[in-house]
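For this depiction, one protein chain was excluded, whereas all remaining protein chains were kept in their positions.
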Amino acid sequence: MDQTVLIDVNKVSKRYCRDLKRSLWYGVRDVAKELMGQSQEEHNLRKDEFWGLKEVSFRLGKGESLGLIGRNGAGKTTLLKLIHGLIKPTGGRITVNGSIRALIALGTGFNPILTGRENIRISGAILGYTEKEMNEKFDEIVEFSEIGDFIDSPVQSYSSGMLARLAFSVAVHTNPDIMLVDEVLAVGDLNFAIKCYRKIVDYLKQGGSMILVSHNMYTIRTNCTRAIWLDQGTIKTAGETNEVCDTYELFAARTDKVISEQRYLDNTIEITEVNYPQSILDNDSFWFEFTIKTRRNIKIPIVAVSIFDITGHNLITNISSLDNFTPFLKDGQAKIRVRYDKLYLGAGAYHINLVLADGHINNQLAAFINCFKFEVKSNFSNFGAGFFKLQPKWESQ
Amino acid sequence: MLDDYLNAIKRFKEPVVYTPESPILHPWKLMTGMLRDVGKSWPLARRLIIRDLTAQYRQTIFGYLWAIIPPLATALIFIFLNSAKILAVPQTEVPYPVYVMTGTIFWQLFVDALNGPLKEINLNRSMLTKVDFPKEALIISSIGQVLFSFFIKLILLTVILVIFRVSVQWTIILLIFPMAGLLGMGILIGVLLVPLGVLYKDIQQGLALIIQPLMLLTPVIYPPPSEGILAKIMNLNPITPLILAVRDCIFTGFPRPLIPFVTVCGITFLLLFLGWIIYRLALPILIERMEA
Partner (left out) sequence: MMILGLNKEDLRLVVNTFKLNTRDRYLGSAIGILWAILHPLLLLGMYTFIFGFVFKSKLPGSETSLTYVIWLISGLAPWIAMAEGLTNSTNSVVGSASLLKNIVFKSEILPIAASVSGIFSMFIGLFLLIILLLIEGTGLSGYLFWLVILIPLQMLFLIGAGFFLSAINVFFRDLIQILSTALMFFLFFTPIFYTVAQMPVRIQPIMQQVTFFNPVYQIVESFRRALVYKQSPDINGLLYFTAVTLILWLVGLKFFRKLKGYFESVL
């Protein structure tokens, strides 16, 4: 087998059962099958079953780091467990060439009554450290965890952050050929998180290979060279990280069920005829217009337009009063338009919040939260993960 | 130097393949895999034993004394019942307290071994469903804890023997055989119950239910009668030869009758190997259906 391919997943499928009682019964039958030498391979679904994974194929090469993204229940954890050898596939085959360590759950094997020191030893043994390795790395692990004097206290007394730091510290000092990391990078405080990222980067630099599962797009974009988007057990798209992430983000934004809100102070105000381009290229101009109808006498109308990315970060906010603009209402009506020659936003999905206020931005007459969505497309795939697409001037001397 | 060599060996390790196939189809690979995993299990099993025993000690009043209280309490009850003649036990070759004590201590060994595998698996469910490790480690850890507890009981037995000034035969060194037999049979049944026991809670409950009455059907607290229904049942009971052999080795000499004893031991160890295979094959399938 090609020495540079560390993991070969070939048309792998996995069945699961929804109903608990039936699942247990199927378990008994599957065990019986196994003992009689019959293969677990199946192409059909029994009652109440569904495909957790269906004919998934991909390869992981040496030095690669692969990101696995997708909604909850898409099959990511199942895939990791199969690669790890924890469960058997229903179809296909997986070939693994090298040692694997999984950071799938932190603190496995911890017993709260024992001290931090003792639990390091346990967790280490479970994760596969030999006695020799454990002795060598013990002090390093203790130091990295930043637990301090608490290391000799029962783990029961630790805060959840300390627990996570300790568990992560044990896990991250293994040095396998392949690391499987599942959603565990969101631990500890900022300082610690940075330390952890650095450690992972070091590991990758030294030639380690990694499969990373995360919901944090930023983490995936910055740490992975390739990505796979898994949905309902099948690969929707695979390839270059940023492309896959962009596709996934757009999908997530479209099926976004985040509640959009529309609030009016009272029925003296109405905002209608909202218009804006739903999709633009990344160097196009962008505009947003709407009509105000009101019976109220608004003394100083203020309009605020904010643009958010899909995770809810406020990227751009413009308030008319700060831009020295006051809408003019004739007979209580006005058509307002705000225009950006260039939006400078990178490819992705965004939404707009609109607020109409009187005299002060907090004196809100109307608010539209998460009602207006648009997307920015790009002709070039991004090389870096950047929110903004600025165009600086380059020069060399 | 050695490290480089070992690392080099690691590099040339054969790639591992996971398929839906049953490992039984490749018996040689299965067996080498089993032996290799046992080797890998030791460090982990050692840590698990240390962990569980330390934890047990820390949160209790009596700590390690717990090893002796169940058999001691049972013995005391029946000593009382016997001396009050509520229970009329025929004359035994050694003072009744000694007779009962040997019975309950070794019976407890069997019971602990029986409960061991399932208990250890349930204790470590989250570990099983999240990390891959050689599963033999759990059984070894369970055996280790049972043996530890047993040796504490042996101290109690020695004390009793001294107090009652009972003379022991040289055949006491043969005690290792019935001891291994009881341990083995307990582990065997315990391991065989794992597939169903992991999925269905009833098994554990049912087991707890059967144990006490079962003790009354084994010559633990009283010798086997020569006739009647009880005699027939005890004769059929596979644990009987083992318990009788224990007393024989300590007090009278070679286990008599020898053949049932040897047969039971032999079959137990043969089946243990089978049980190991079943355990190994069944666990991955059970793990995916286990709640953490």
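All chains are identified by letter, namely A and B, in their written order; residue positions are counted from 1 within each chain.
We take it that a residue touches a chain if its C-beta (ideal position, glycine included) is under 8 Å from a C-beta of that chain, and two chains touch if they have at least 3 such contacts.
Model, not experiment: these values are computed from the prediction.
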| message | Which candidate, B:V16, B:L53, B:L123 or B:I233, sits in contact with the chain we can't see? | response | B:I233
| request: Determine and list the subunit B residues touching the chain excluded from the picture. | output: 59-63, 66, 69-70, 73-74, 76-78, 80-81, 84-86, 199-202, 205-206, 209-210, 212-213, 216-217, 228-230, 233, 291
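As a convention for this text, only the chains that are shown with their structure count from here on.
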| Geometric centre distance via CA averages, subunit B-subunit A, whole Å | 48
| query | Across the complex, what residues on subunit B touch subunit A? | reply | 10, 13, 15-22, 24-25, 43-44, 46-48, 50-52, 54-55, 58-59, 124, 126-127, 129-133, 195-196, 199-200, 278, 281-282, 284-289
| remark: Touching subunit B in the complex, subunit A uses residues 1, 16-17, 23-24, 26-28, 30-31, 33-42, 81-100, 102, 104-105, 108-109, 111, 113-114, 118, 121-122, 125-128, 130-131
